[in-house]
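One structure below.
Only one protein chain is missing; all other protein chains are in place.
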Amino acid sequence: MADPIVRVDDLVVSFPSRTSKTPVEVISGADLTVERGSCVVIIGPSGCGKSTILSCIAGLTPYAGGSITVDGDRVDGPDDHSSVVFQHASLLPWRTVLGNVEFGLESRRQIPKKEIRARAMEAIEAVGLAGYEDHHPHQISGGMQQRVNLARAFAVRAPLTLMDEPFGALDALTKELMQDELIRLMSMVSSSTVFITHDIREAIYLGDKILVMSARPGTIIAEFDSPFGADRTRAMTEDRRFDELESSLRDLLGHTTEEVLT
Amino acid sequence: MADPIVRVDDLVVSFPSRTSKTPVEVISGADLTVERGSCVVIIGPSGCGKSTILSCIAGLTPYAGGSITVDGDRVDGPDDHSSVVFQHASLLPWRTVLGNVEFGLESRRQIPKKEIRARAMEAIEAVGLAGYEDHHPHQISGGMQQRVNLARAFAVRAPLTLMDEPFGALDALTKELMQDELIRLMSMVSSSTVFITHDIREAIYLGDKILVMSARPGTIIAEFDSPFGADRTRAMTEDRRFDELESSLRDLLGHTTEEVLT
Amino acid sequence: GSDDPAAEGDAAPTPISVYYTSPLAGYSIIQVADDQDLFPDDIDVSVEGGDSTVGVTLASSGRVQMYLNTAPMTENIAHGGAALAWAATWTEGMNTLFIGRNGVESLEDMKGRSLGIVQPGLTLSVIANDALIDAGLSQDDYKSVSLGTVPALAGAFAAGTVDGVVLDRITAQRLLSEVDGSVELFDYYDGTPFVGSGVSVNTDWLEENPEAATSFLEGLQAALDFMSENPEEAKKSISAMTGITDAAALDAAYQDFMDHSTDTLMPVSEEQMNASMRMLRNEGNDWATDEFGASVVIDPSYVEQALER
Amino acid sequence: MSAVTIETPPATAGPAPGRRRRTRKPASRSALSTRSRLLLGGAGLVGVIALWEIASRLGWVDPLVASSPSGVATSAVDLIENGTLLPAMGSTLRLFLIGFGISLGAGLIIGTLCGWYQRIDAVLDPWISILYASPRIAFLPLIAVWFGPGFLGQLVVVILIAVFPIIINVASGVRAIDRDHLRMAQSFGATNRDVLLKIALPGAIPAVASGIKQGMMQGLLGVVVAEYFLGNTGIGGLIFQAGLMLRTGEALLGAVIFAAAALALSSALRKVESKLDRWRTA
Partner (left out) sequence: MSAVTIETPPATAGPAPGRRRRTRKPASRSALSTRSRLLLGGAGLVGVIALWEIASRLGWVDPLVASSPSGVATSAVDLIENGTLLPAMGSTLRLFLIGFGISLGAGLIIGTLCGWYQRIDAVLDPWISILYASPRIAFLPLIAVWFGPGFLGQLVVVILIAVFPIIINVASGVRAIDRDHLRMAQSFGATNRDVLLKIALPGAIPAVASGIKQGMMQGLLGVVVAEYFLGNTGIGGLIFQAGLMLRTGEALLGAVIFAAAALALSSALRKVESKLDRWRTA
């Protein structure tokens, strides 16, 4: 493979503190790389800074130190290299499914109206929502809304897709369906992905590489390569290596989590 | 064991329809029994009527046919036999943790102020929130809020506790902590429980008996007795029987769910 | 060398804005002049009506050139710095009645009683005080009650809340006929020489537009003539001005106007001015000397010229 | 709490399904049917109107002062017959439509500017608050001088009364842009203009609707004030004239017409709002 699509070196992020004058360091020296076409999953306790890292890569949050490059360019604001899928589908309720998917394309550089429509329809078909173009978000289920969210991100065909707990709000069954859908889509568009989750099994199921973060101030404390190849099916979950990986991750996270909850 | 604490016979529930004059049947002939001191889990696809059954047992929803008895009394309105834990903690934001737990007790028959306070404090200790009595809901985490919700229900010491996806909104790690907490509480107060969930693994982990519902109009289509005894630990999840039960449930639910999504 | 194709020989007509302070029959003359298009062609008149507080500011700012109202408001504004003076009047007195009830049978009986007024300083209050002082009472002998609006004044009298009020003749007579035990105490038209309905003019404007002012007065005179000659048309204009629609009431209003207006426009007389000054002194205005009053009266020649045309 | 004993209540004797032990009536909040609402509301209205008529007939209230329902009706018939009422309503309607229309346009523009550009807001906000808070009735004479006592002055009065609720509501609606939507748009590289047009404004629709509603009601009030104090035209002038001449029936008729117009407008607006906002009825 060529050089990595994302390269994060010694990233430091701090936020102004409410109580004191000195800013609070949230990420202190995180390093990570994402190889082209692979899916990197970041897992860690609540509040450790997962979303913050993602947001920095997307150019939505300025960082205090270190460097981030995406596709060779240094990140210093939102750009065309990446698209983001947030946990809340954040659909515009006054736009139809089609209108929502078009929104992402409209916001990119000038694309003719006609091409926008065509690419949006293509993305809607890809997530299996053909026939629902004219529905408003409130007329479709939560799972379908999340698919629109995916379609919106994939439609812009950015080299990198950043996903922040996209399935966190779904029930277990819908979540599994969506995970399978995502695997299908990722293989179709051969996009590179950074995926954030709380869910250990989801991390193992989706990730080519799994990064574990420590509690705040966050750094990457462990890295696991997936023992499974590109071909992912539910059968994986019955594999012994799946359970082993799950146990190791649970042990690692058990500590960090206990600290966070009461 | 004595006779069951809950007996639901041939329950039929219908709601007035918006589009037509004839009401829509949501539950058509469901039967179930809950033995004293046991935990019955109901699982089923979204919209199948799980919450409706629970609500009928609690006396919150009137039913069109069949009968429900709790503790020998026919249910025809909210009463002292059961307490409910909803998915949303539904805490009153203007009351403290203590005030919220007291709310349930205040609403029961006349209990002296002093006893209310004592029982509420006891329940708060039992869920591990001692020291947080004076916090307002927004000052504690989601997991802690859900524990207040549990404490409020357990403080009234009803013979039956009805739980409607109480952990549905929590992240995977917090959820597991809460499940362990619940198992501890249930064994402490030896309460009978009906527990509703979407999550197959949660169902197996908690249930003495697992009932599977069909898609709407809902009925109970299968019943599994837990192969594990009263002593529940995380080790269970690595047991072969756990995986087997999970597969059977997933197969059963796979069908019903596919119909609902898309 | 005008190359304006629209010019019909002469210059464009001089615009004149007129404001009247109440939709009373006494001011219908302006409505008639407007309705019947009686103003000469060299002026372009627009007429608006409304509240008297607004009128004070309009007249003093010169926003309107002609202002239909009653004494002593014009004198008051003129003293406040406005370039305002009486141009003409068409009554010899105030067309109002002082009426009483609850056992009040004369002005002297108002001692210890309550007098309804709209607001202190407004005409109806000033002339009520004048009549009572003339009858030997002082302002401490009775209680003035501000009711805010004329409708409230009439209503309060009808309801017996106040013992005496001064009201325009039409409303007063209606009350006299409908309220038991109400009596007329004083008829201002017979008793007080006063500017009851008149038009004042902005004198700054007047200096530059003497011709237009004369034309305006000419139009008003034409309206007076028209009203006596065409009762039916006049009644229509009165109805538009006052909102009275009942035929009998309209007849009465027309008759009332004819009975209490002069045949021709007149300059404000010295007697009328002195009455105004006296009333203003009653109110405690030490500037209201008779000499000041004279300054408010403009040159009577304007009226004379208008009548000659 | 390790020794919790469950207070098990004794079972009731036999099959008495309807009886329960508790004596406290538990909460239930069933909605009153639309029919009962209309019946009760209608009965109340008719009752009070009948009482008023009776009181007036029996002389408990002075008809000179309080008129009566039949007096109001008679006034309506008279004024329609002599052709006064309809032109008056027309002129009032014209004033309202133009005044409210201008307020709406100006309110939307200024409100959007204030909600979106923080610098503009910083400069204008104190003035908006001051003007909105000050008793605008005190400015009537000034308005008359600057804009004349005719239609223009009336228009200014209506606008000064109607425009502020619209500005304030629109601005707060635009300001309260959904954070999730904003981040989403930023992540796609949307420009400020995109965010304003495609996110802030559509999202502000409920606030805009409530501003329009308040502006409409205030605008109607403004029309009465303008017609009453300036120019004496239309229904407001009719109320003024009628009051001066003690024609209480007519004055109340004018008030009834305005109240009816206000009720009709607000229910029409509610309909439009629920159409515009259909996506929100989830």
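We call the chains A, B, C and D, going by the order they appear; numbering starts again at 1 in every chain.
We take it that contacts are C-beta pairs under 8 Å (C-beta built on N, C-alpha and C of every residue); 3 or more make two chains touch, one makes a residue touch a chain.
It should be emphasised that the depicted structure is a prediction, and the values quoted were computed from it without experimental measurement.
The omitted chain makes contact with just one of the residues C:122, C:240, C:258 or C:297: C:122. Contact with the omitted chain, checked across A:9, A:31, A:79 or A:133, is made by A:79.
The chain not shown here is touched by just one of D:195, D:209 or D:230, and that residue is D:195. Touch with the chain that is not drawn comes from one residue among C:77, C:166 or C:250, which is C:77. Not every partner is drawn; the one left out touches chain B at residues 58, 60, 78-80, 82-84, 86, 88, 90, 92-94, 103-104, 106-108, 136-139, 156. In the full complex, chain C contacts the hidden chain through residues 52-53, 56-57, 60-62, 76-77, 80-82, 119-122, 145-149, 151-152, 155-156, 158-159, 161.
Although one chain is not displayed, chain D still touches it through residues 22, 24-29, 31-32, 36-37, 40-41, 43-45, 48, 65-66, 118-119, 122-127, 129-131, 133-135, 137-139, 141-142, 145, 177, 182, 185-186, 189-192, 194-195, 217, 220-221, 224-225, 228, 236, 239, 243, 248, 251-252, 254-256, 258-259, 262-263, 266.
Here is the rule we use: only the chains that are shown with their structure count from here on.
Compare each chain's C-alpha centroid with the centroid of every protein C-alpha atom shown, and the nearest one belongs to D. In whole angstrom, the spacing between the mean C-alpha positions of chain A and chain B is 33.
With centres taken as mean Cα positions, chain D sits 47 Å from chain A.
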